[in-house]
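Data first, discussion second: the structure below is written as structure tokens.
A single protein chain has been omitted; all remaining protein chains appear in their positions.
This part shows subunit A:
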Amino acid sequence: GPLSERPLMDVRLGELHAWISTCSFSPQGLLGAVQRAWSGYCAKYIHVRRGGPAGISMLLAGSCVLSYGWNYQHLKQHRWRKYH
């Protein structure tokens, strides 16, 4: 289909720049993008008949990574070596 209506996973690397220029960065656009991403994730991993631990484990891992990133400046002080 046309470039602007394709989801991100179907966009090739060369077309990435063009694709980013077509999406709207207004608050509604961003909110819509976040909502679409979340509902896509839910439909694929959570709202299934026989799901497993994969649905929430990915969310928890993602939250671990995010919180590590938010606390990185504080954790940097507990390094073992000074020079890497």
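Note that in this section a residue touches a chain if its C-beta (ideal position, glycine included) is under 8 Å from a C-beta of that chain, and two chains touch if they have at least 3 such contacts; residues count from 1.
Keep this in mind: contacts and distances are computed from a predicted model.
One subunit of the complex is not drawn; among "ATP synthase subunit b", "Transmembrane channel-like protein", "Myotubularin phosphatase domain-containing protein" or "Leucine-rich PPR motif-containing protein, mitochondrial", its UniProt record names it "ATP synthase subunit b".
Residue-wise, the contact with the chain that is not shown comes from A:Gly51, picked out of A:Pro7, A:Gly32 or A:Gly51. For subunit A, the residues touching the absent chain in the complete assembly are 9, 44-55, 57-58, 61, 68, 75-76, 78-81, 84.
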